[in-house]
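All protein chains but one are shown in place.
Residue numbering begins at 1 within each chain, and the chains themselves are lettered A, B and C in the order written.
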Amino acid sequence: MASIQDGHDDREIALDRVGVVNVVYPATVPERGGGVRSTEATFALFGELAEDARGTHLSRFVRVLQSDERILEPEHLERLLSSLRDALGSASASAEVEFTYFVPKVSPVSGEKSLLACEASYEATLGAGSTGGAGAAGFDVVLTVDVPVMTVCPCSLELTSGPAHTQRGHVAVSVRFNGQVWIEELVELAEDCASAPMFPILRGEDERAVLEAAYAKPVFIEDLVRCVAERLDSDVRVTWYRVEAENLESVHEHDVYACVERER
Amino acid sequence: MASIQDGHDDREIALDRVGVVNVVYPATVPERGGGVRSTEATFALFGELAEDARGTHLSRFVRVLQSDERILEPEHLERLLSSLRDALGSASASAEVEFTYFVPKVSPVSGEKSLLACEASYEATLGAGSTGGAGAAGFDVVLTVDVPVMTVCPCSLELTSGPAHTQRGHVAVSVRFNGQVWIEELVELAEDCASAPMFPILRGEDERAVLEAAYAKPVFIEDLVRCVAERLDSDVRVTWYRVEAENLESVHEHDVYACVERER
Amino acid sequence: MASIQDGHDDREIALDRVGVVNVVYPATVPERGGGVRSTEATFALFGELAEDARGTHLSRFVRVLQSDERILEPEHLERLLSSLRDALGSASASAEVEFTYFVPKVSPVSGEKSLLACEASYEATLGAGSTGGAGAAGFDVVLTVDVPVMTVCPCSLELTSGPAHTQRGHVAVSVRFNGQVWIEELVELAEDCASAPMFPILRGEDERAVLEAAYAKPVFIEDLVRCVAERLDSDVRVTWYRVEAENLESVHEHDVYACVERER
Partner (left out) sequence: MASIQDGHDDREIALDRVGVVNVVYPATVPERGGGVRSTEATFALFGELAEDARGTHLSRFVRVLQSDERILEPEHLERLLSSLRDALGSASASAEVEFTYFVPKVSPVSGEKSLLACEASYEATLGAGSTGGAGAAGFDVVLTVDVPVMTVCPCSLELTSGPAHTQRGHVAVSVRFNGQVWIEELVELAEDCASAPMFPILRGEDERAVLEAAYAKPVFIEDLVRCVAERLDSDVRVTWYRVEAENLESVHEHDVYACVERER
């Protein structure tokens, strides 16, 4: 039976994206240490729709996902998009995948081990010109890692000669890159630019060490974002970046925000 | 035409609550200063369903809301529930209403005026035995105000003899009461028990004053909750309370929590 | 006292946006009928930061908001941004404002009146070249209205010759425009392109009429988006648009999505 979706549309309006969103599925993510971790990811999958086509076969999106191995890394996502593009008969295909990544932490003095949860995502597009082979032209991917950090306010330190306000912040580092970039590298980069990294477990002696180090390195949200940007500027693998930071101010109910985006 | 909802159900299972949720409607809220403020509120409205009744006329819930004045105060909510109970032919009716309340703030040194947004809610039930008159038996109402505050950690102050971690916290104060309790009173109570209140605008001289006062009054989350509880214990109007606090720890990605609930 | 924010930064990295987010403040919104409605809005306010400037005076953002009348319409937002730009000494300023807008509805048969809550937002930027006067070059504003609608699936109607699946959908219509565009116009546009509009109150006779009309007008999500786009194409006031729709499929746990964006 011919499907109604296969009919003709004469409005001459091509659609940029048609697909499914909020699809939660199991996946695996490679870790720098060498293994892979099982996770669950939230997928959005899209094709484009030619101006003369009535509709998309929406069941094909989840079928492609179901038959895929769902390994969260650029090379594999390119293969997933190639399958999706073929299944849809679409000129291009794209995906957004959000997942949680666990980074091993060791507290600075007592050596307590723990895991820090960071939200991460890939946004990938396989364009019209690409053959879908590894490294093919027309494949674009952005990796984003949202890193929780601590900041000490330089202004309050100067104002009071002591009592400063500190707060939880988040730095979302997004990059386009050549070669391999590990999620852990972006986490470490953001942490290096903050007043202090976060540790899920801190004994008393750890907390003292973290606070003394943090107070020795107060950063405005502007400093935090510029520090990350400067390091990405000097990383030859990175061809584009966007750095967004948000501080959950401890003296205010609202948050403060800074952002910089650059193409090489 | 007899509605299918009016049919008989023979499973002998009465339902505790049937109704509508996530209904967003304009409302007004009285302010301590004397006026009323227009706001928008999210309503959940419920009746109970007798074991022999097939269904509820769900359109009646929003009709009652539409024809009501929607004044967010206990006495008026009782009238709303009385109307709802009558419209449903239900033995009882209940409502949950969430809204934003703005509290005027003046910064401590420069005198900058601003408005602090606090989330507030009423949970009200009009029981079977009530006539719906003011102060009638069978009417129960809980007022909750969620107050953003600042806390300075006493432990870190002692550990380091200086550099402490500070963070944004929230205290949700819920009360059952006789007579009148203003939202502003619960806000002030929570602020008095924290290291410092929050001001949406702080100039440099304000920030210094806030931080010096906050560091002179470090509080654990346990201290914060107990302080609020102790004051509510001595308030003759309050017949029941629950105090919940959450600290957005600046040295951790997770939050810390404390809760106490007491009936007089 | 010279503030530490006024210091020099030698990293030569200008920041695209620095500011405050999640600031909840009272506001008013003009209605097509002629009046204004009090509301509360969530503001994000940004300046840019020159490459040689260390930091931004973040307290100035909320001070500008506090001293402003906060009328949610393009002309007024331009004045707000002009004040913000001056207060910051920034080359440009921008704002994002989210609020709830109530649209009066009358049910189709019984004539029951009710209010439909739609989420709306303005994203506005006042650029470097603008004087901030009304209609000045360098002022850009996007109005978005998110309209809840009902859709009937054409495919399922054809498959079964009767039993179709229907669902709640949302259409987010974003426009840049010359002159005046009322929020109500975008709501009506989205509703006209759906299978049926939404009414908070439906009596039995209304529900029958809505369903019969909806089944006579089944739409794929692609149809919905194209219909809105076609109408915006023919509206001479609209210089750019983006139409995004999301259907909360009743046969699936995930949602389906379509999007088209066009510049005239």
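One rule holds for everything that comes next: contacts are C-beta pairs under 8 Å (C-beta built on N, C-alpha and C of every residue); 3 or more make two chains touch, one makes a residue touch a chain.
Model, not experiment: these values are computed from the prediction.
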So one chain is hidden, and I want to know which residue out of A:37, A:79 or A:217 touches that hidden chain in the complete assembly. A:37
Contact with the hidden chain only, please: which subunit C residues? 116-117, 148, 150, 152, 155-156, 159-160, 162-168, 196, 198-200, 202, 204, 207-208, 210-212, 214-215, 248-254
Residues from subunit A at the interface with the omitted partner, ascending: 1, 3, 23-26, 37-40, 59, 62-63, 66, 100, 102, 112-115, 117, 200-204
For subunit B, residues in touch with the removed chain: 3-5, 9, 11, 13-24, 44, 46, 49, 54-56, 58, 62, 154-155, 158, 220-223, 225-226, 229-230, 233, 246, 253-261
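One rule holds for everything that comes next: only the chains that are shown with their structure count from here on.
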For subunit A and subunit B, what's the span in angstrom between their mean Cα positions? 36
Taking the mean of the C-alpha atoms as each chain's centre, how many Å separate subunit A from subunit C? 26
Using the touch rule from the top of the page, what residues of subunit A touch 2 or more other chains? 155, 253-254
